[in-house]
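I'd like to ask some things about the structure below.
Just one protein chain is left out here, and the rest sit where they should.
Entry: chain A
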């Protein structure tokens, strides 16, 4: 007897539909599984056999063949147990097979028959819906996640017996049926961090606003305890809210990583990722034998914060170069090529030296060698991709106490940022560019027009600060954003002057000995 059950396999952050076919025919008694299986899928047959036995279904003494089609896609992941078990039971004619046609199954099975949740249910269910399936049966713990897809009947079950009861039509499944929420709940942003909580640091706050307005990557330099981390955590609060598509894309990434279990709505808060500096290359960009998204993909649509930039391994930081340009990362493995989205704002923080107090000679005890060594830890190509660099000055007691004039809230800043983003959408309509930070060098003359006075000023700056073509262009991009923030079509000298203030760090900061 032949049967077919639908399930899906993850590939990157998307899923692709897989048919599990089971056939029981005469021949040597054996249970065989084929279809380019990873080892955890091959093991599935032992789990299924034992689980069925524990549910009082002995496998017939016949030749059982299970095929996972299409055979050219490598099957990995633990969600194949349930579909395989259902397919085998269907082939045993335990229940009518015709109801399986528009059903989707995904879940792991324990030896006693309990159904265990898996990672990546969201993209799988999206894939099932696109394929026109109507009902999906998943583990109880995956129900909420699967229900995020509108227009799909989701049934969460906890035991193989329940699945059988449900398929036979014995049990009333409506108890477990999760009502699909057509209406996404109103945004409930966590209000834990807010720019209003930060006293002082006006320069740094301003730089943050400039950075986010033009989606420029940013580096903060400052002594320990200046509030670099806190500021970075506030940055997601001034990013514009995510659109529905963005929410879905981010949620898919988190689903693949198993971070969406128990969430009853799509991720609405922009992600803030701050990996520890001991992170490996694979951890950062994604990889592993079962390829999973790295921190940069988890930061997609949000902020990747690299605290203590100089402590990261140099080789780890080098891998950031390509994703920073392409806004996505492609990981090539034997099992295939995986592309993960990685469109994030890089915010980095570092101390000025090993002890953290340079150039305050009263506090800093670093030798010249150690200062230069500290600087050499920075990766120049990475610094080249950072448009904005700003000091996070140490906070004095006076600033901490000051409460007389209230600080601006994130919501107010966010409104302005949204306006600038809309302006840029309008300006770059019909091009591949989305933000000022992405203006290529050859388009500079089109978007960053300078008057004669401004050109004279830039000539002076170019020579005085020994700029290069690259740093010059970075400066113009930032100046463009600053001009936009002021609502000025023309870049003026004062915009340029502010941009000069945010230019990148240089080796001679450490060399000159103050």
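The definition used in the following text is that a residue touches a chain if its C-beta (ideal position, glycine included) is under 8 Å from a C-beta of that chain, and two chains touch if they have at least 3 such contacts; residues count from 1.
What we mean here is this: contacts and distances are computed from a predicted model.
A.B. asks: Any idea which of "Cystathionine beta-lyase/cystathionine gamma-synthase", "ABC transporter substrate-binding protein", "DNA-protecting protein DprA" or "ABC-2 type transport system permease protein" UniProt assigns to the chain that's been left out?
C.D. replies: For the chain not displayed, UniProt's protein name is "DNA-protecting protein DprA".
A.B. asks: Using the definition of touch stated at the top, determine which of A:23, A:145 or A:498 touches the missing chain.
C.D. replies: A:498
A.B. asks: Could you tell which one of A:314, A:327, A:368 or A:425 touches the chain left off the display?
C.D. replies: Answer from the full complex: A:368 touches the omitted chain.
A.B. asks: Based on the whole complex, identify which of A:65, A:119, A:201 or A:268 touches the chain you can't see.
C.D. replies: A:201
A.B. asks: Would you indicate which residue among A:194, A:318 or A:360 is in contact with the undisplayed chain?
C.D. replies: A:360
A.B. asks: Please identify, in ascending order, the residues of chain A that touch the omitted chain?
C.D. replies: That gives, for chain A, the contact residues 200-204, 206, 221, 352, 358-362, 368, 389-391, 393-394, 396, 398-399, 460-461, 464, 493-494, 497-498, 500-501, 505, 509, 512-514.
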